[in-house]
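Only a part of the assembly is drawn; its chains keep their places, and the rest are absent.
Just so it is clear, A and B label the chains in written order, and each chain counts residues from 1 on its own.
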Amino acid sequence: MHIGFIGLGNMGSPMAHNLLAAGHQLSVFDLSEVAVEALVVAGAARASSVQAIAATDCELIITMLPAARQVKAVYLGEEGLLANVHPGVRLIDSSTIDPLSAREVAAAAEQQNNPMLDAPVSGGTGGAAAGTLTFMVGGSKADFDHALPVLQAMGKNIVHCGPAGNGQVAKVANNMLLAISMIGTVEAMNLGVALGMQPEVLAGVINTSSGRCWSSDTYNPYPGVMENVPAARGYSGGFGTDLMLKDLGLATEAAKHAQQPVLLGALAQQLYQSFSSQGHGALDFSAIIKLYTGDTE
Amino acid sequence: MHIGFIGLGNMGSPMAHNLLAAGHQLSVFDLSEVAVEALVVAGAARASSVQAIAATDCELIITMLPAARQVKAVYLGEEGLLANVHPGVRLIDSSTIDPLSAREVAAAAEQQNNPMLDAPVSGGTGGAAAGTLTFMVGGSKADFDHALPVLQAMGKNIVHCGPAGNGQVAKVANNMLLAISMIGTVEAMNLGVALGMQPEVLAGVINTSSGRCWSSDTYNPYPGVMENVPAARGYSGGFGTDLMLKDLGLATEAAKHAQQPVLLGALAQQLYQSFSSQGHGALDFSAIIKLYTGDTE
């Protein structure tokens, strides 16, 4: 399939490479010439603008952008996709943005007969490179089924979450819970160790009991408990604190619009804000343990 | 083995029954004559007091009491166990109390040559009846090994957590994390559903993603998502709100002594206090979802 791809950042570039590797024909655009060049070397065609992507004969366009502001510009701007794309071309936005903006863009696309999916991912740059991302997808079931083979070239867990915007809803809900359980794991581990437990023994108890969670059994934040996690390498790599902070901002904003109280979610956001404000925004989000130990390295 | 058993409440009674069923000889005491009578019918010998238990030729005495006040009275009082028990008799306290009190009692027992373990449980009255409790055990490895066969008659997951008091530490740390992740699950489920997700779809996404936790995949608080959980039966049965509130009180008190901040833990305690103060203390702890929906039934 001929696919247009806009947004070749840390996530978009490896995703595009996996599409090429799966045999798809790709036309790519990004403001960064370096990012474009790397894809061109790998076999993609260069496009000079969003409009140029729209002008190709691609059947599908995928976007991977930093925030709602860029998504709205790329889709709704005068020189954007919707104003220039051929009727019937399918659209997938894999950016993580607020559900309301996702629904606004999808409604505009549907109105002019361009089927659209919101398909934010989890799994980080590692998952993007390995093609093992999780895609949380909002849109019609028929559009989902149509997109499934393409998404499977980039991920291994592709979930249909319901109508437009629901991919974003699933992501912000999941990540809010992730932030809460990560901080909860930090507090439980710190408390137990301060009271005399060996950290790996405590993690073992929790992971076979009712406190078990992904943050404790797969991504434990306490140094020395697990290998191959950010805590084992100084909290480098992984899912950055500032990305988690962004997602918590989306979650509490969505909660405000939905008039739903999220007490622990809001407190988690503030704790990540505190940690980021102290200069640690680039560390993996499990490094929030440093906020508790006062470790300022 | 001849075992003394003190404390035949909702948890102690089924535990004692399981010991009888495993072929042990039992002498039992409780302030409730009804509770004692039920065990006597099942084959236990009646004792009229704590002192009377101490006066038997039992090799091991197990206690299951409501709180530290009763534990201290039973072990340290003038008419209590330590003042009256034969040298060398082994002691196991399965009550859930604060680690400091557990260590104080254990130290007093060790001093007069009565090996002691703290062995609080999780698994609720259902696990106590089925003999599938988890025991978190503090004390020496030798004492743990010695007690293992007896504990296996009452539970299936018996974990050695380190020296005296560490059973209690493991329990309060685990349960604090449990409370946090339960409330986090409530907030994430409510938020996602308010934004248009089907609850079972959202739970499916979370349970295969990084938000996964015991509260979401084994004990989901949202009605209709799972069968055979309290949410499926009006939040009856299970692990009561007031028991969770008690454990959170132990956790934050232990954190105060250990000078460890537990921000989400403290907030979780206050939310359970709010819910209990509104008259819901007897409901399962997953009913905290009602605090968010304002459902007052």
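General observations
In this text, contacts are C-beta pairs under 8 Å (C-beta built on N, C-alpha and C of every residue); 3 or more make two chains touch, one makes a residue touch a chain.
What you see is a predicted model, and the numbers here were worked out from it, not measured in a lab.
Because every chain is the same sequence, the assembly can be counted simply: 2 are drawn, and the full complex in the file has 4 copies.
Here is the rule we go by: only the chains that are shown with their structure count from here on.
Chain copies subunit A and subunit B are related through a rotation whose angle, from the C-alpha fit, is 180° to the nearest 5. Centres computed as Cα averages put subunit A at a distance of 39 Å from subunit B.
Remark: subunit A residues 99, 122, 134, 136, 157, 159-163, 165-166, 169-170, 172-178, 180-181, 183-185, 187-192, 194-198, 201-202, 204-206, 208-216, 218-219, 251, 254-255, 258-265, 267-268, 271, 292 touch subunit B in the complex.
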